[in-house]
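With one protein chain removed, the remaining protein chains of the complex are shown where they sit.
When the chains are written out, they are named A and B in that same order, and each has its own residue count from 1.
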Amino acid sequence: MAKVRGTGFAAVNYPTGMHLGGDPTQSLIHMTPAGDFVCTMASVDLGQGLRTVLAQIAAETLGVPYESIVVETADTDTGPHCTGTFASRTTHRAGNAVVMAAAEARKAMLEVAGELLEASPEDLETDGAGNIHIKGVAEKSVSVGEVAGAAHFGYGKTIAGRGAYLKPPSPMDPETGECDPDSTQAHACTVVEVEVDTETGVVEVIDMKSVYEVGQQVNPDLVKGQIVGGSWMGIGHALYETTAPGYPAIDPAPVDFQNYLQPGAAEMPEVACEVLEYPAESGPYGGKGVGEMVTNGPIPAIVNAINNALDVRITQIPVTPEVVLRALDEKRAQAEG
Amino acid sequence: MEDKLIRLTVNGRDEAVVIRPLATLQDVLRDTLELTAVKSGCGQGGCGSCSVLVDGELRLSCLTLAERAEGAEVTTLEGLNETNAIVPLQQAFVENYAAQCGYCTAGMVVAAKALLDRNPAPSRDEIVEGLSGNLCRCTGFAPIVRAVQQAAQALSDTGEEAS
Partner (left out) sequence: MSMKELGVVGRNVGQRDLESHARGQTTYYEDVHYPRMLHLKMHRSAEPHANIVKVDTRKAAASPGVVCVLTHEDLPGKKVWNGLAAVGVGPEDEPVLAFDKVRWRGEPIVAVIAETPEAARAGAAKVEVEYDPLPGVFDVEEAISGSAPALTAHWPHNHYIYPDDHAASQIRFGDVEKGFAEADHIVEDKYQTSPIEQAPMETNGCIAKPGGDGRITVHTNTQAVHFARDNTAAILGLAPGKLRFLGGTVGGGFGGKVDVAVEPISVLAAMRTGRPVKFKYTREEEMQVSSTRSAWRLYIKDGVMNDGRIVARKITSYQDSGAYLRFSSYGSMKHAGHMPGPYTMPNVWVDARVVFTNRPPSSAMRGFGVMAASFAIELQMDKVAKTIGMDPWQLRLLNAYRNGDMRAHRKVNEDAAMVETIQAAARLAGHELPAEYQAMTSWDRKAS
């Protein structure tokens, strides 16, 4: 016997935001006397880059430099309510709240700028580089810093904004399940090639290619980071991970990384990915959530590839060597049948 | 068993610390010296988040008795920050997005430094092997491997050391 190869793929969709909505996030933005902005949130950054993404969204709406935005997170004393970081909701929910807060702050900023330039706020535009000028008249310009100084020390005004995003709760009909569950859906399709050692039952993922459709990306590098990390976690889920290897028995019960197995760098193939952008109506600048769906395509794609390689029908995860060998035994028994 | 005074050099500074019986080097570094880049992802020797250099060798500080580090020269990730400039290895981590939550990162950078110190031009397999004691739950390892490859390249271009 030998090593055999197979390919498999899977197509998945994933909802953005908590199921049925009702999960608010709020945002407060204010301008400092120096002309930068503090965006205060209670949302929590788990490493996905929330602070970066929200700063980008705030800068976009305010029309000021990205570098001039500070994002403060995770403090119940200062941050307005956020339901939490889960359900692929934060870019969408917090992002929308930031858009609203930033729009209100921008309005206040342009009002002060209008007084300084003796123009109506509607006739002003921002250049994204820290200046505000009269539309079409680049010389009639003030810097955001000058506006900040005037607002604080000249007019005694706040330049600030509040944002609150809520997808209203939609109950699920207990009989039919009728509901409005999500804000939008993101999509992915993952193609995998595996090599299976029919002697040992060991599966190696040798190639993984994915296409994702996540609406407008706020930060493509961070989207890619999620996709690559999720691809790896998908390999873990498909082939290794369980807290109950004898499920449903509660023993054995791994308590350390020697017995709770995960793939290492050696088990990680090159991951190719392509990202399509079909902006979502409800998303901040069309963004959808991507954080969770990234394991969902690789797992079935890997199992489909194993079944394809061996011409067997494995329907459980993790597909450990033992599961592979059992499937091969069954196939042999059937053939001899 | 009684508390004991030990002396060691940490990131170039002489330290004298009182240790409890069976205290680990991790306890001394994290709790006593407040070098919090030394993480504690498992305390079992299984994750590498507590990696440090002891006399230039890569060690898991959670499995190293503090007593055994008496007189040793210990380097934590903070030791790479002595100058304010970010070193090429750290810069490579930044440029390659080799961290998300960052919890594994200090251990990874230290393990990568140990590798590059003894093998300035590692192959991909040697990098994978050199980092095999360090887990990361976020990045999928690929960006980390790339970061170390880039750092090795940068070092060979400039002839500098890893830090």
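Assume a residue touches a chain if its C-beta (ideal position, glycine included) is under 8 Å from a C-beta of that chain, and two chains touch if they have at least 3 such contacts.
Remember, predicted model here, so these are calculated numbers, not experimental data.
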**Q.** Residue among A:Cys189, A:Val202, A:Ala266 or A:Leu325 that touches the chain left out of view
**A.** A:Cys189
Q: Please pick, from A:Ala42, A:Ala265 or A:Leu310, the residue that touches the omitted chain in the full complex.
A: A:Ala42
Q: Sort through B:Gly102, B:Pro120 or B:Gly133 and give me the one touching the missing partner chain.
A: B:Gly102
Q. When the complex is taken as a whole, what residues of chain B touch the one chain not shown?
A. 20, 22, 31, 34, 36-37, 39, 41-44, 46-47, 49, 76-78, 80-81, 86, 90-91, 93-94, 97-106, 109, 135-138
Q: Identify the residues of chain A touching the omitted chain, counting contacts across the whole complex.
A: 7-15, 19-20, 22, 42, 44-47, 49, 51-52, 55-57, 59-60, 63, 66, 71, 73-77, 79, 81-87, 128, 172, 174-182, 184-185, 187-191, 209-213, 215-222, 225, 230, 233, 237, 241-244, 247-250, 253-257, 260, 262, 272, 274, 276, 278-281, 285-286, 288, 291-297, 299-301, 303-304, 307-308, 313, 315-318
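Note that only the chains that are shown with their structure count from here on.
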Q.
Rounded to a whole Å, what is the gap between the Cα centroids of chain A and chain B?
A. 30
Q: Please give the residue numbers of chain A that touch chain B in the complex, ascending.
A: 46-49, 221-222, 224-225, 228-233, 256-258, 262, 264-266, 268, 270-271
Q) Any idea which chain B residues touch chain A in the complex? A) 42, 44, 46-47, 97, 99-103, 125, 127-129, 131-132, 135, 137-145
